[in-house]
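Dropping the structure in here first, questions after.
What you see is the complex with one protein chain gone and the rest in place.
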Amino acid sequence: MKKSQNNDPFWWSFFGAGGVFSSFFVPIHVLLLGLALPLGWWLWPEHESLLELARHPLARIYLFLLIALSLFHAAHRIRFTLHDLLLAHSVDKPAAFACYGGAIIGTLYAMVTVWTL
Amino acid sequence: MTRYGPDEHDVLIVGGGGAGLRAAIAVAESDPTLRVAVASKVYPMRSHTVSAEGGSAGVIKSNDSLEEHIYDTISGGDWLCDQDAVEAFVNEAPQELLRMEHWGCPWSREPDGSVAVRSFGGMKNKRTWFAADKSGFHMLHTLFQTSLKYEPVQRYDEFMVTSLLVDDDRCQGVLALEMATGQLHTIAAKSVIMCTGGFGKAFPFTTNANIKTGDGVALAYRAGVALKDMEFVQYHPTGLPFTGILITEATRAEGGWLLNKDDYRYLQDYNLGQPKPEPVLRTMELGPRDRLSQAFEQERLKGRTIKGPYGDYVHLDLRHLGEKHINERLPMVRELCLKYEKIDPVHECIPVRPVVHYTMGGIHTDINGATSLAGLYAAGEAACVSINGANRLGSNSLTELLVFGARAGKAAAEYAKSSPAFSSKLRALAADAEREIDKNWIEPRTKTTNDTLATIRKELYHQMEAGAGIYRDEKSLQTARETVLELQERVRHVPLQDTSYTFNTELTAAIELRNLLELSSAIIESALQRTESRGSHQRTDHPKRDDAKFLTHTLAYRTEYGQAPRIEYAPVTITRWPPKERVYG
Amino acid sequence: MQKSIKIEVKRYIPEKQPTPFYQEYEIPLEPKWGVLDALTYIKDEMDGTLSFRWSCHMGVCGSCGMMVNGQPALTCATFLEEYLPGPIRIEPLDHFRVIRDLVIDTDDFMGKLKRVKPWLIPVEEKPLSEGENKQTPAELAAFKQYTLCINCLLCYSACPVVGLNETFVGPAAIALAQRYNYDSRDQGQAERHDVLLDHGGAFDCTLIGECSRACPKHVDPTGAIQRYKADGALEYWKRLILPRGAASK
Partner (left out) sequence: MDTQTQAPYKRFRPERYKPQMALSWWWQKPTYLLYILRELTSVFVATYAVILLLTLRALGAGGEAWSDWLTTLQSPGMIALHLVILLFAVYHSLTWFSLAPTALVLRIKDYTVPAKALVVAHVVIWLLCSIAIAAIVLTR
């Protein structure tokens, strides 16, 4: 047995978890917060009560995971799609750096945001 | 080519089918220091073993006995089998099949996890190991994949062997055409094992693949080795009319019926027992292949078969087995029918006719695969060790590949270890052989004939089917004999259109056709001189078996190119089972 | 009734010119003819210089794969009547180097096949005298599908990743590795992880799924690869977190 030189399984794990999370939960959030509420399909809940809801410990964890995993999911896919569309192996390293880097920054920012909510 | 090591070996195996791969593993296991190589004109997993469907016989269940398997084989072969060879074969069969299991072959299983066995034509007991109806496929892939783990086994893939290099009265290697480049390679080897398969492609309607042109048999023949029992060509009773695709005997073992145009199970009229709804071993549809094919021919003469665009046929009826059973046990049959005949055997009868399936004859070898030429061995369908006699029993052949592949491998390895150094003339010999190929095939010829490879091949097909088919007689054989000799002359003048050196399949087809012509003339001459009927060799002018004169093996020796072979006879080894009448039913 | 059909063949003869060209043949349209029958007709009756591989004519040897109208297909199991009124365009399998006409170079694949160790790796050799390994029909069913691969390489030419990334071992090789991984008699998964976890292994696959659509034997390499990714990722984390040697032996 040898240690793998390849970190793709590492990123793939997050990609997979993110895929599950985002496929189950992203559409409803888009629908609610992006369309239903702004377009007034429903009464706006008060700012206060929404904030209260978001501050619930479970909600904090949930929101953090949703954002962070979605970012990692997307980072992995975007990296591979760039490679597939540009037919260039040379872009893979920089693309990986940018994609995963972006996801990590986003995750840290999400952590702070959720923590300080 | 960096992919291949130096072209010098202890043992070279020609042919990457079941027999060749088993032999290669046997060599590698017997002594890992031996340099062993497999040269094959197709990638090993493309070899024709891949299309065997039904299974492989070997006694394993407690209600079965070695003795019975021996007896079924000998009687099935109409007493033309060498009984010592059959005994060795049957004794070693179970362990060879077990070894396949240990190498991962996905045999079908009983609910308790033990290996399942099915019944097969001509066998009195259930003893055919199977992997659904893709037995040969699974065996070949298992052997091939297993062979990959033996580092010493080198391969020359898509190398077509064109000549044997013989000097000092021993075989010291081959000349092979690397198809991708057109380069001829001298591959030196202390011993060579011919595992190139049969030559059913001498006939038009055959289950055999395009590659089954008997190259190795022809090579041995040219090197002076006798070809044994060439007149025995097995027709399988159930092939699809146009494509010749085999509908496995397992369909009948599972309970399929053969019906003539009046939906009548006609086999009951031919001494094959009485019809029962359930399959009964060694009767009716589970009789031996020669008898079933002959019964078809008789029905045809009586006008009771069905006429179709691709010849007459009868019906194979599986409908009563039900969809579930068919899917479970015969998935490939259903798939093949749907694809190639556009019919569904669950609801319709399958049109079938006898098709050439297996060549019992081949390179004359002893029980260890050794030929009369030192350093040359043979195994598999290319060889005639003589376990199949006048008619091979279904599912004995796959086992034969294993048992005699392994035996030949071990014997060739032993020989290689003790054989002297290569002779100094090898290079010159190779150069000669090379010039021969060049002269015969490559050099541009002025067009002096309208012949093409295809016209000659068609003529050969016609002659073999009409002259040396299921039923033969003096007259038909004589005509075939004259024509085939003439074709041998004509093929020398056919100009090739393809002058490229890169993957020139016209060149390889030409070489194959020439091999087929030589073998055909050996088939015809052997058949002509055997004035009796036995097993698959049926002479209408000599309808009786004649043990007094013909309880012997035919040996065909090559004379000149374009001349008929010289025929000699050798005794059959009879140990404990004196000849009897062959009864089924 | 249509009497004939036009066949366009992509040809490449290195001695002749360095780039491929197309050639047209008009052949009689016979019922039951497969695309392969059309090619053998051309070779026998019209143009002896056309090169292609074939052997079994029954869809099991895996040598006759080509692109037919842009889709990878086994030509012996693909029928002219599916393409009426024609023309039919026949090309060598995509993503492979071409040796001549319709003949592709498969050496690279043969190397990849061997890399995944497609043979049974038991814990220890079982002597023949102990008889067979028991394997229930259910245990057999767990890997049976992956044994059905005929190495026809249609999946390789269907998969864009194979074309984009030469190091990718590819769908059939991974399916074959899984065939042994899921065999109850086999204990070689750890050795195969070394290859499949690495660059060029299963994680290069982006789940395009074309391999399974192209596969004539319903091997479903897509499934094999996805299932591997799940197993492989677990193994990866074990190797990362657990002390050396503690992960699956």
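Per-chain residue numbering starts at 1, and chain names A, B and C are given in the order in which the chains are listed.
Basically, a residue touches a chain if its C-beta (ideal position, glycine included) is under 8 Å from a C-beta of that chain, and two chains touch if they have at least 3 such contacts.
If you're wondering where the values come from, they're calculated on a predicted model, not measured in any experiment.
**Q** Which is it among C:Lys32, C:Arg89 or C:Arg213 that touches the chain not included here?
**A** Among C:Lys32, C:Arg89 or C:Arg213, only C:Arg213 touches the chain that is not shown.
**Q** If the hidden chain were put back, which of C:Ile99, C:Ile121 or C:Leu148 would touch it?
**A** Result: among the candidates, C:Ile99 touches the missing chain.
**Q** If the missing chain were put back, which residues of chain A would it touch?
**A** Spelled out for chain A, the touching residues are 19-20, 22-35, 37-39, 42, 44-51, 53-54, 63, 66-67, 70-71, 73-78, 80-81, 84-87, 106, 109-110, 113-114, 116-117.
**Q** Name every residue on chain C in touch with the hidden partner chain.
**A** Contact residues on chain C toward the absent chain are 12, 14-15, 18-20, 70, 94-100, 105, 137-138, 141-142, 160, 163-164, 206-210, 213, 220, 222-223, 226-227, 229-230.
Following the convention adopted for this analysis, only the chains that are shown with their structure count from here on.
**Q** What is the distance, in whole Å, between the centres of chain A and chain C, each centre taken as the mean of its C-alpha atoms?
**A** 36
**Q** Rounded to the nearest whole Å, what is the centre-to-centre distance of chain A and chain B, using the mean of the C-alpha atoms as each centre?
**A** 63
**Q** Of all residues in chain A, which are in touch with two or more distinct other chains?
**A** Not one residue in chain A touches at least two other chains.
**Q** Considering chain B alone, which of its residues make contact with at least two other chains?
**A** none
**Q** Under the definition above, what is the set of chain C residues touching chain B in their complex?
**A** My answer: residues 13-16, 31-32, 43-45, 47-49, 51-63, 77, 99-101, 103, 105-107, 110, 113-114, 117-120, 122, 125-126, 128, 131-137, 139-140, 143-144, 147-148, 150-151, 176, 180, 183, 185-186.
**Q** Mind listing the chain B positions that touch chain C in their complex?
**A** Where chain B meets chain C, its residues are 3, 42-43, 45-48, 50-51, 95, 98-99, 101-104, 106-115, 134, 137-138, 141, 145-146, 148-149, 157, 180, 209-211, 242-246, 309, 336, 339-340, 452-454, 457, 496-498, 500-506.
**Q** With touch defined as at the start, can you tell me which chain C residues reach chain A in the complex?
**A** Interface residues on the chain C side: 160-161, 164-165, 190-191, 193-194, 197-199, 201, 203-204, 206, 229-230, 232-233, 236-237, 239-240, 244-245, 247, 249.
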